[in-house]
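One protein chain omitted, others in place.
This part shows chain A:
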Amino acid sequence: MTDTGMILVLVLVVLVLIAWQLTYNASRLDRLHTRVEGALSALDAQLVRRAEATLELANSGELDPASSLLLASAASESLERQTDHALADDLLDGLSFAGREAVESDLSEALGVALTPSVVAELRDRDGVGAAALTRVVAAGRRVQLARRFHNNLALDARRVRRKRAVRWFRLAGHATMPQTVEFDDALPPTLES
């Protein structure tokens, strides 16, 4: 084989390798973006459940009116923001949490203020609608914590891949928005945290 032939073959091999590397990174990134979005909608679903359960608790009639009002208002804020910015609508731009952090932190805080140890003990003693709603609030609250952490792990993974040189130079991420971690206060009231 002539020298030019050899060089041509080498160039071809290098090109194929580069192409393979690019498609690999592109599809890896694409899958990661999808996983981040999936995790985000799982988080969204748990937040809705938490707000609905809080609303039930507020309307159970087993809390004092002031606490009820506080919880109902925080929960309905959360639900309202959810319907305003239904995540599914943003599908084409990639999902984002659309600034709902403050509202969800407020709900966590309201739960913390309203559900003092004595209130929790009283609800559980009565063992009525309120206790059932409380159990659902706690279950959803725990899952919010899980879903938010799992989402953030994937978002960080995606951000790391997007920092790679090949990804930036060849714009492998396309127009997909940069995944962001979701940061808000998701602590359960101290008495309910096991």
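In this section, a residue touches a chain if its C-beta (ideal position, glycine included) is under 8 Å from a C-beta of that chain, and two chains touch if they have at least 3 such contacts; residues count from 1.
The working rule: contacts and distances are computed from a predicted model.
Novice: The chain dropped from view, which UniProt name applies: "Sigma-70 family RNA polymerase sigma factor", "Sarcosine oxidase subunit beta", "D-inositol 3-phosphate glycosyltransferase" or "Germination protein, Ger(X)C family"?
Specialist: "D-inositol 3-phosphate glycosyltransferase"
Novice: Decide which residue listed in A:V137, A:A173 or A:L188 touches the omitted chain of the complex.
Specialist: Here the residue in touch with the unshown chain is A:A173.
Novice: Over the whole complex, note the residues of chain A touching the chain we left out.
Specialist: Listed in rising order, the touching residues are 23, 26-35, 37-42, 45-46, 91-94, 139, 142-143, 145-147, 149-154, 156-158, 160-161, 170-176, 194.
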